[in-house]
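Here is the structure we will look at, set down as structure tokens.
Here the complex is missing one protein chain, while the rest keep their positions.
Letters are used for the chains, namely A, B and C, taken in the order the chains are written, and counting of residues starts over at 1 for each.
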Amino acid sequence: MPDRIDVGVLGATGVVGQQLVSMLEGHPWFRTTWLAASERSAGKRYGTLPWRLPKPLPPSAAGITVSPLVPADAPRIVFSALDAGVAGEAEVAFARAGHVVVSNARNHRLDPLVPLVVPEVNGDHLSLLAAQQRERNWTGAIVTNPNCSTVFVAMTLAALKPFQPSRVLVTTLQAVSGAGYPGVSALDILGNVIPYIAGEEEKIERETRKILGRAGESGVDDAPIVLSAQATRVAVQDGHTALLSIALDLAPSLEDVAEALANFRGPDEIAELPSAPSAPIALVHDDDRPQPRLDVSASNGMTVTCGRLRRCPVLGYKLVALGHNTVRGAAGAALLNAELVVVRERRLRTPPPEALCRTEARVRDTSRDTLSPA
Amino acid sequence: MPDRIDVGVLGATGVVGQQLVSMLEGHPWFRTTWLAASERSAGKRYGTLPWRLPKPLPPSAAGITVSPLVPADAPRIVFSALDAGVAGEAEVAFARAGHVVVSNARNHRLDPLVPLVVPEVNGDHLSLLAAQQRERNWTGAIVTNPNCSTVFVAMTLAALKPFQPSRVLVTTLQAVSGAGYPGVSALDILGNVIPYIAGEEEKIERETRKILGRAGESGVDDAPIVLSAQATRVAVQDGHTALLSIALDLAPSLEDVAEALANFRGPDEIAELPSAPSAPIALVHDDDRPQPRLDVSASNGMTVTCGRLRRCPVLGYKLVALGHNTVRGAAGAALLNAELVVVRERRLRTPPPEALCRTEARVRDTSRDTLSPA
Amino acid sequence: MPDRIDVGVLGATGVVGQQLVSMLEGHPWFRTTWLAASERSAGKRYGTLPWRLPKPLPPSAAGITVSPLVPADAPRIVFSALDAGVAGEAEVAFARAGHVVVSNARNHRLDPLVPLVVPEVNGDHLSLLAAQQRERNWTGAIVTNPNCSTVFVAMTLAALKPFQPSRVLVTTLQAVSGAGYPGVSALDILGNVIPYIAGEEEKIERETRKILGRAGESGVDDAPIVLSAQATRVAVQDGHTALLSIALDLAPSLEDVAEALANFRGPDEIAELPSAPSAPIALVHDDDRPQPRLDVSASNGMTVTCGRLRRCPVLGYKLVALGHNTVRGAAGAALLNAELVVVRERRLRTPPPEALCRTEARVRDTSRDTLSPA
Partner (left out) sequence: MPDRIDVGVLGATGVVGQQLVSMLEGHPWFRTTWLAASERSAGKRYGTLPWRLPKPLPPSAAGITVSPLVPADAPRIVFSALDAGVAGEAEVAFARAGHVVVSNARNHRLDPLVPLVVPEVNGDHLSLLAAQQRERNWTGAIVTNPNCSTVFVAMTLAALKPFQPSRVLVTTLQAVSGAGYPGVSALDILGNVIPYIAGEEEKIERETRKILGRAGESGVDDAPIVLSAQATRVAVQDGHTALLSIALDLAPSLEDVAEALANFRGPDEIAELPSAPSAPIALVHDDDRPQPRLDVSASNGMTVTCGRLRRCPVLGYKLVALGHNTVRGAAGAALLNAELVVVRERRLRTPPPEALCRTEARVRDTSRDTLSPA
């Protein structure tokens, strides 16, 4: 694969950063050539740092010397798995320096000019990048993916959009990997439930509305859906479970709802993305599914599994949605966003056909808005 | 305590039965003299059977020879911790034979003539016992307590009754002890969530309406509250967490709601019941409470702990309620019901004062409705 | 693959049976054509029965109608994942009827004429099959693999055999999947340790000596190793951890021991077995490894991971061994044994003819060569 695109990872030593490094191994389009982390790890070989995934550390990544969090020699596309404490400024610095930052951090998600994207749902929000570059004078860009639980809620509601969801109550049972490492103390969660995750409920409520909204010239008109979230932490390693009650204004039959979930697909361009699952939602029919243990790894963790669809006496419809929080809800979400960015850039540049990487400095120089479709 | 009342336990070998035996130890009014279980255990000394509670088996119970599930020599008051598979017929047989069956089983809870009681909430439903004895020609009676999760939901809504709760969404995260022994397989629940408990959601929805309803001559008029429940099993030993969203028609302030929860007390007679906590609801204010690990044993497991009271964008109010499922949600609920029955019987008989137990055969012969207040 | 060998699975609905069905999917030599289980499941389509593995049920197996536990139309090679309660008689019935029973059940493991085999360690014990057929008048055969924990202990000691292990103390921390389904109650194991598994310690002590022993005409001379086992159950889904203290009479250096573990390979024929890992033992060097979460799936669960090799003040050497109990310790162990049987049979059938095992050519000529297909 001689013309794979070099990519880097900001925050490569955390839970999401490691997941990204793992998912990038063998990627058909991308090649990890640069890894960055905080001062403590910078200068060390990546392979000497603690690796916490059950899958082995990719040998190619092991040999990379960890860079500090400065643009310098970073490749054009960098993923950000940074903690919110440092992501805000660091990502802007990279965008200003010409890098496309595909970020999992929360800092810029609600910035009016930053697209908050789930490719199957609102890939068209990438149109904001034109305004972003224009208004901010960035030669690069920032693209974000939602909070982990939000992905699963937004995906489910996107599938039900034809029925006009208006009010949604969601309770989440979230896995410990969602809190990073060391994250949740074992003393707090073994045999326990913590009915609170700082900031999580607000993220689910706000981000979902933005994702399902309509992107305009200078921002997104939030979708007119009223959401209420209750977030809990449970003793699960990977996999967030979301229990939803939904009011659908068009009052479809349960069969129609089931069909909409099972047949939900993103726009055609999704089929080109190598990390996209064949169906973003799988609908299961056993009473006791979905379960983290059995369903979290569906389609390598990229599919949201829905089940227990039934009537809700209060809001009309109830169901359970489950997703892999560090894959579809974080690293895989960012990866898919990066793939979408690349597809959009390719399309812009053709015809005449051009090599994606080698010649793109020039393209960017001349266009200054290559990231936004016409 | 020479005049303690002899009591028995049907289903004494299960999780709830053992909890009952443990809670009856040292009880100021009751003395366990009779224990019954299925054929497999009948005839054996109770102390030779497996004991699964962290608290030691009471020595007095250890020496009791387990009886089969037939009235025969059982004392007048028997608790039933039987499985639903056998409780239905067995409890009727005991009621017909003159026993007051204080049951935790689900079988008769929705029988129009069987009171489904949480003493702090609807002790007045014991008035159904008169009709029950009259219609069924039982010389005994059946009194039931609700499903474990229902207790916590009903208690919370009872405290909010002044504000007219009309619609309620509740998601429960339930402990494995709620499924009895052996109950849930470790393979199914370790590091997992099961988003389904057979029959649980219906129980929460129906039983709550009956408890909050108004008892009449021949049954209960359900409270006009629309409930929707989603029940899950989590890897917790003891303690069910319920996350509620509630519409209150009178639209109180959050302060008023907080005050109503914290100050909720049952009717005055509750103060006489030795197992009643000083307050049936404790309201906590830390963001991350209540938690099973920290709050399940509040007031020896008899208090429901509420917290995280806040606005719900969809229904108006959100909060979390937590209770000990095998204590306040089962054994302790039955115990409290038995204490209430005894208090009511005492009140009926005074003056002139009479010995509670020794002389009550005559009382029952002459009145045939000693269990119901005038 | 037109000439794959049809195989069946006895006890196909249990934890090990399902693991076998899953591992046989896509096997280069075998094709699952027949599944059998107890009366309760017989007659049903396999795909309608509960499937409890995270991996999806193979579609080809889903369509098979479950047979009762009788030889009838079963293929010549059948795996047995039966419970010990029924395995004893059923396996003999199949062997008598001409089937090669490759069993994971404990019943016949210590039968002097039944080989108890770990291919990398004692594949030559298959020589017992000649005597087995002769003495028992079976036209089929029974081959067994060890108890799950025993595999990991025996593999480790086999690697150290050159140093003459003489005394071994082993403590195991065993996963719940080792107890089958429903197996361990969640109430018993959540946040707990059970320091007892019925029969387990005896199995580890006895089976290891047989595996490491020398097979003769009519049985195995046990290896002269004194073993003492302490078995515990812990709250782990998959993966048994064994902590060993070992006396090695030749007193090698730690470096020599490390090298022996890392370089351990079975005899050359092992390389032909499709399920054999490239190395049966992986030696890791991080202080805190091996761990079930990180190491259980090494080489698809077929490699035993050793680590923490160090001096033991009492016996000389200490180390930790970890293996996947339902794969390398059960289903994968049986699969590997079946592959070895097939390799031996193939070799027998190819001119110049060779003994299945070196000494049994004559025996097999007179016994109608029942182990090889016509």
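Methods note: a contact is a pair of C-beta atoms (placed from the backbone, for glycine too) under 8 Å apart; a residue touches a chain by one contact, two chains touch by 3 or more.
Since the model is a prediction, treat every value here as computed from it, not as a measurement.
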### Message
Of the residues C:Ser38, C:Gln230 or C:Ser297, I need the one that contacts the missing chain.
### Response
C:Gln230
### Query
Among C:Asp221, C:Asp249 or C:Asp288, which residue is in touch with the absent chain?
C:Asp288
#### Entry: Which of B:Gly11, B:Gly191, B:Pro252 or B:Gly266 contacts the chain that the document leaves out
B:Gly191
### Summary
Answer key for C:Ala37, C:Ala61, C:Ala179 or C:Val320 versus the chain not shown reads C:Val320
### Summary
For subunit A, residues touching the missing partner are 15, 52, 176-177, 179, 181-191, 235-237
### Query
Touching the missing chain, which residues of subunit C?
167-169, 171, 173, 188, 191-196, 198, 205, 226-228, 230, 232, 234-237, 239, 241, 243, 245, 287-293, 307-308, 312-315, 318, 320
### Message
Just checking the interface: what residues of subunit B touch the absent partner chain?
### Response
52-54, 190-191, 237, 293-294, 296-297
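Going forward, only the chains that are shown with their structure count from here on.
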### Task
Could you put a whole-Å number on the gap between the CA centroids of subunit A and subunit B?
46
### Distance between the centres, which are taken as Cα means, of subunit C and subunit B, whole angstrom
50
### Message
Touching at least two other chains at once: which residues of subunit C meet that condition?
### Response
52, 190-191, 237
